[in-house]
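The complex appears here minus one protein chain, its other protein chains still in place.
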Amino acid sequence: MGVEQLVDILGENILTTTLGKVIGWGRANSVWPAQFGLACCAIEGLMHTAGPGFDIGRFGSEAMRASPRQSDLMIVAGRVSQKMAPVLRQLYDQMPEPKWVISMGACASTGGVFNNYAILQGVDKIVPVDVYIPGCPPRPEDVINALMILQEKIKAQGIKPRI
Amino acid sequence: MADTKLDQTQQGITITRTKRAGLEGDLMTVNFGPQHPSTHGVLRLVVDLDGETIRRVKPVIGYLHTGIEKQMEALRWQQGVVVTDRHDYLSPPINNLAYALAVEQLMGVEAPPRAQGLRVLMSELTRISSHLIWLGTSGIELGAMGIFMYCLREREKIMDLNEEISGFRMHTSYIRPGGVMADATPRFLELLDEFIREMPGHIDQYEDLLTRNPIFQERTQGVGILSAEDAIRLGATGPMIRGSGVAWDLRRDRPYCGYDTYDWEVAVESAGDCYARYLVRIKELRESVKILRQALDRLPTGPVNVDDRKMLPPPREELETSMEAIIHHFKLFTEGYSPPPGDVYVAVESGRGENGCYIVSDGTHKPRRVKFRSASFVNLQALEHMSLGHILADFIAIIGTADTVLGDCDR
Partner (left out) sequence: MTTSVLPDETVLASGVLAGAEWITIRREDLREAMQTLQAQGFASYLFMTCVDHLATPVVERPPERYELVYQLRNMSAHRELRVRVFVPEGDPTAPSLHDIYTPANWDERETWDLFGIAFEGHPDLTRILLPDDWEGHPLRRDFPVGGEPVDFSEDHETWQTAPPEA
């Protein structure tokens, strides 16, 4: 076989890209959520979204890990009470980098229907949030939409470390 | 105290076992933290173990305390319906029903027959959806992963029904004091008919997967036994007592919304273990389908809201012609109605047991006190009694069988 034929064959089978794009592509398509369902949003956003109707496994999030040490994404699904807030912060700290947070639902984003002494008015008071999903509870399609927005964000981040 | 050594010779090989001194009878405290896949919500359980055997269980709740009762004192009577959806979030229409019945009793009105029929339809659909989540999650905790997907498949249909009748998949706020939110659309009745025809086949599928499965039986039979006397003494309600032989169901014994006019049976088993409660809930699924069929077939025609202008706003067309209608509309939307002073307690049967609403009115447009009698709050107190002496693996089955919803428990 001649060198020219070798170059032709190899030319069709080699892609050139940047390291950032590859890492971004890999990270975005295998985001593993932590099971952090608190209240009603957990039923819609975690169970139904992972269920047969709106399968989130198609987007790479099949493995919902119970341990925060093995997960990338914390979907705060539900209302965060005063007693739960330090626990949430501790779980967030236990997650290894890179990690992202989706605040699902009105209660996690702003306190929702419950503007009172017992509920933290927005989980962004204690953890940095990447995507907010409005709704009470949001449809599973909203959660998948948020995941796709997050995936775009992850791909754009590439190999730059988060500050 | 010195370590004791024991030599064991087997097949020519000698092994020396050392039992360390001072560890006899030591208890190890394990924390099932608030974030745990098997606790059905944010429940923290502090368990003292002697090896694998449970010696003490202390539930710590409050991780989902929402201040719902205080919130309702700050909202008007008709606004409070929205908040009632969210405490037992697996059965929102049933919570609405307890509140709506309580307010109607205080106001002295009764919802029209079509509204009562629609209320029964929504309650039974909700009971089915609540039991499906219980079945799916209990199965998945014991290792039966397939049943979770099957149950969610049916639940999607119930969510579609909810959406058709009220616009919301989950927190419908459909049942309101005075009646229901809106009439059922023809498409709802069609979808419901289809659902009722298909559901018994699906329940047979669930039973095929679990009821005679030897692994499931090993893990649930003889586990978490609650005797009838203990169940009543601990205040448990719902499948927790019906699985122990006490035939008490609020739909039959304190009937509301015409439940005594339908032909159905109370699901009772006598063994008192997790398997018995599983059988009770499966039977309740079948009985709910029976009630749905009867309620759908004899759904009466007529209005869906009580015709009391002091409680419910007039239809929009009337506002163009009637001054009185405008005044009623204005009064209701700025101030709201005021039940006469007094208190009332109404209990309904939810998937977990007795879910009740105790309201106190002082004659103003906001409640003085709204208290939710939560079935999960009381059933959780029985957890320690049921799990003493069991091993940790059985504890997961017992938590599952109690079917607690922490939103209901912590309010």
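Read from first to last, the chains carry the letters A and B; within each, the first residue is number 1.
The rule we apply is simple: contacts are C-beta pairs under 8 Å (C-beta built on N, C-alpha and C of every residue); 3 or more make two chains touch, one makes a residue touch a chain.
Since the structure is predicted, the reported quantities are computational estimates derived from the model, not experimental observations.
Visitor: Among B:248, B:275 or B:395, exactly one should touch the missing chain; which is it?
Guide: Of the listed residues, the one touching the omitted chain is B:248.
Visitor: Of A:73, A:95 or A:118, which sits in contact with the chain we cannot see?
Guide: A:118
Visitor: Quick one: which of B:56, B:290 or B:369 touches the chain that's been left out?
Guide: B:369
Visitor: Please pick, from B:41, B:67 or B:178, the residue that touches the omitted chain in the full complex.
Guide: B:67
Visitor: Just one of B:132, B:347 or B:398 touches the chain that is missing; which is it?
Guide: For the chain that is not drawn, the touching residue is B:347.
Visitor: Footprint of the hidden chain on chain B, which residues?
Guide: Residues touching the hidden chain, for chain B, are 61-62, 65, 67, 69-71, 73-75, 105-106, 232-235, 246, 248, 253-254, 341-345, 347, 354, 356, 358, 360, 362-364, 366, 368-369, 371, 373, 377-378, 381, 410-411.
Visitor: Residue-wise, where is chain A in contact with the chain that is not depicted?
Guide: Here the touching residues of chain A are 82-83, 111, 114-119, 121.
As a working rule, only the chains that are shown with their structure count from here on.
Visitor: Give the list of chain A residues in touch with chain B in this complex.
Guide: The touching residues are 35-40, 42-44, 47-48, 51-53, 66, 68, 78-79, 81-84, 87, 91, 113-119, 136-137, 139.
Visitor: Considering only the defined contacts, which chain B positions touch chain A in the complex?
Guide: Residue list for chain B touching chain A: 33-37, 41-42, 62-68, 70-71, 74, 82-83, 86, 89-90, 133, 136, 148-149, 152-153, 155-156, 159, 169-171, 406-407, 410.
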